[in-house]
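Removed: one protein chain of the complex. Kept in place: all other protein chains.
Letters are used for the chains, namely A and B, taken in the order the chains are written, and counting of residues starts over at 1 for each.
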Amino acid sequence: MSRSSRAVSPDESPVNRDGDPLSSARPLVLEASDLVKRHRSSGFLRSRASSDTPAVDGVSLRLRQGETLGLVGESGCGKSSLARLLTAVDRPTSGHVEVLGRRLDQLDGRALRAARRNIQLVFQDPYTCLDPRMTVGAIVREPLLIHRDPAPRRDRRRRVAELLELVGLNPDHADRRPHEFSGGQRQRIGIARALALRPEVVVCDEPVSALDVSVQAQIVNLFTALQRELGIAYVFISHDLAVVEHMADRVAVMHHGRIVEQGTVDEIYDHARHPYTAELLSSSPAPLP
Amino acid sequence: MCAMAVAPGVFSGWFGHGDPRECTLERSGQGPAAGHPFGFDIQGCDLYSNVVHGTRDSLTIGLLATGLSFAVAVVLGSLAGYFGGLVDQVISRVMDIFFGFPLLIGMIVVLQTFGVHDVWSVSVVLALFTWPSLTRIMRSSVLAVRSLEFVTAARELGAGTLRILVRHVIPNAIAPVAVLTSLSIGAVITAEAALTFLGVGLTAPAMSWGVQLNAAQEYFTEHLNLLVFPALFLSVAVLSFVLLGDCLRDAFDPRSR
Partner (left out) sequence: MTTAPYARPQHSGPLHPGPLQDLPGYDPGAAPLEVGGLQVEFPATRSRPRADVVSGATFRVASGRTLAVVGESGSGKSLTARAVMGLLPHGARVTDGHARLCGVDLLGLPDRQARSLRGRHIAMVFQDALAALNPVVPVGHQIAEVYRVHGCTGRREAFDRAVAMLARVGIPEPAVRAGHYPHQFSGGMRQRVMIAMALALTPRVLIADEPTTALDVTVQAQILGLLKSLKDQHGLSLVLISHDLSVVAGTADRVAVMYGGRVVEEAAADDLYARPAHPYTRALLDAVPRRGHRGRPLAALPGAPPDPARPPGGCPFRPRCSLAQADCAVPPPLETVGPGHLSACHRSQEVSAR
């Protein structure tokens, strides 16, 4: 984007700065181009009126191996819809998503399920993201049953124990059910499940917002440690600017379904160019003394 | 309590004093006597063994009819709730048609067209008219579970539709339907009795409580025992299935395990 066009109408044009703090030599693991998602409100006997503003409106982003992209914005800005598009839970109205160079948005059935392995989702609500009827061991084992190759049958038990240990849970608790765990521990279970298939990319949709402050830090630390250990790339979605700043290499600011500004943490937090970013920064609680 | 209701049905052969079909007309309508605690019916048959043997047919119909409609409800409700769209529209409209029917009249009309009135045909007809309400419950509870994040998580892991439905959606959505089903066993037994009482249900050689009540309707002013004992058994059975429903509700909550 040229400087002049931004000055004319700042709300229309995204501010894109390709300041890439990581070496561009690292391979791209996730690439989204011009993603648009309109929610159809149609049905039998109901008017098929075209819906108004799309939830996601022309979003493009790229993620390199081992990198964290912070995605900030307020409720209703389309962050969660975007997360569902990136992970192929929903299908975009237009645009495409590539994971490890493979397009997800055109695949179907078995091929889609196989391709999805490389991109996993961590949810906000530690209470609804785990099946309450399954034991923790069964929850973490499920991905290994669906995809047979990562662990042969005899190794599964050991692999589940490894995963639980990796996220800081006691493997001896594998036969307990989710309701016996605290919010922070459940979030760890959800992370273990997401990591079972050794994904390259993990999309975290507000993973710490439902947690107590003293537990948030544990989970944030877990995410950073896992990235260092396993080289995962994160799309870290949050409304909490302080947490995103701590986690992210680059930050994208989302507003009304668009990414209005993208750049490194320093560029965004110290030299915000888009008025919306500036407003967001000024209204977030002052850093503690 | 739950076991008490079922036990006599299963073991009815052991409880009956003698053959319920061993009748002597001279004992017709007599009151309780030694060895025959409930007295005799109008044909002179032992009423106690009749009532006890009647349990078998009444319960069979109750379980069979609700079992059938439960199975239909779980399958159709899951499909309608999970897939939505056209599948949902078709299933929901068919349910609406059934809801528009006056139930008892519908059952009478359908039963009239059946040649045989045995346990199977009566059960099928009863099931035909109980599945829509169960399906509706199943559908709405599947709708609620479908939007929970663990279902999205399973899709994300690459689980197929069948696996998601069988492993995640149905186990979490089935509790309300199961509870309602056990409640409706009582209602179905009552409905069977009502149909038989009206003369379109089981007929004489069969021995359900409804048949006995039907037989009693002409004589109960003189022989009250003919009405009281089958009715008492009927009420206790219905009540115990209601209680079974409550037990199930507790048992389905994973927190109580």
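Just so it is clear, contacts are C-beta pairs under 8 Å (C-beta built on N, C-alpha and C of every residue); 3 or more make two chains touch, one makes a residue touch a chain.
As the structure is a prediction and not an experimental result, all values here were calculated from the model.
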| item | value |
| --- | --- |
| Touch partners, limited to displayed chains, of the chain removed from view | A |
| Contact set of subunit A toward the excluded chain (per top definition) | 74-75, 182-185, 212-218, 220-221, 224-225, 239, 241-243, 245-246, 265, 269, 279-280, 282-289 |
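As a convention for this text, only the chains that are shown with their structure count from here on.
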| item | value |
| --- | --- |
| Inter-chain centre distance, subunit A versus subunit B - centres from mean C-alpha coordinates, in Å | 49 |
| In the complex, subunit A residues that touch subunit B | 43-44, 84, 87, 89, 113-114, 116-117, 120-121, 123-125, 128-134, 142-143, 146-147, 177, 179, 190, 193-194, 196-197 |
| Subunit B to subunit A touching residues, read off their complex | 86, 89, 148-150, 152-160, 163, 167-168, 171-172, 254-255, 257 |
